[in-house]
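Every protein chain of the complex appears in place save one, which is left out.
Let's turn to chain A:
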């Protein structure tokens, strides 16, 4: 019998022996949060869609094809590219969940299209996404990092920037429509995607920080310099992308504040300090309210008018955990 060295047989994964509690925590979070686009009654937006102008409809479809491209990359390249670098078998399993949810996200934009739009309009937008230089350029920058096998942590940086920064020039628009009571069911679906991307960015950022701890001070500095250089490059592209899309609606500056705010959050996921000062991150309150509806109903004590704060609200708690 011929002796050949095939790929080693992996060890069967044992979820009862977890080396990193975060793997189990995130696995549970992601699986509980699982959803499919069929859950959202998108057809209730048909009338609202018909009230948008032709230009507004075209912009919306284009923005969604741009988001579809990012989800496709993360589904087929990004999350799989992180798997060989996983330090625990449970991390690999979490990454397969992330990869699949990105496929669900990409698929859900097509659900929106088939519910609201005509086939020629959608075909035109997909053609646009293949030809738009800014969209292609940001995809290229990220893919180049996924392909470079030299430093696993750089792949994680690129992945967190995609999950926690690059989506937001697109997410802005459904939040904008929602703040004007337009396409509110579509916005509900986008909020599910936004929630998932937060967990993905958090988890990959967490694994990045664990990896960074193992490097020398000089290596850590090199990775940090790389991260800030990459976000500068991506930001420059995002600004041009934003201008071409949003200038006709006069929304570019509003979108840019949202970009700055999310760039800082992406850096925080990596454990780094903010890049943009707070003055440049003043997101339109209507957009923040669309992002987290009802979250500010209870004024907090420090920022409220003094006595108007509410002590808690009725919420589900696992009472077996609380002794009192």
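Following the convention adopted for this analysis, a contact is a pair of C-beta atoms (placed from the backbone, for glycine too) under 8 Å apart; a residue touches a chain by one contact, two chains touch by 3 or more; residues count from 1.
One rule holds for everything that comes next: contacts and distances are computed from a predicted model.
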Per UniProt record, name of the chain withheld from view ["Dipeptidase", "Protein NrdI", "GerAB/ArcD/ProY family transporter" or "Protein ImuA"]: "Protein NrdI"
Options A:194, A:215, A:239 or A:286, residue touching the unrepresented chain: A:194
Residue touching the undisplayed chain, where the options are A:80, A:152 or A:293: A:293
Absent-chain interface as seen on chain A, which is shown: 22, 25, 28-29, 32-33, 35, 191-192, 194-195, 197-198, 202, 205-206, 209-210, 264-265, 268-269, 271, 274, 277-278, 281, 288, 291-295, 298, 300-303, 309, 311-318, 321-324
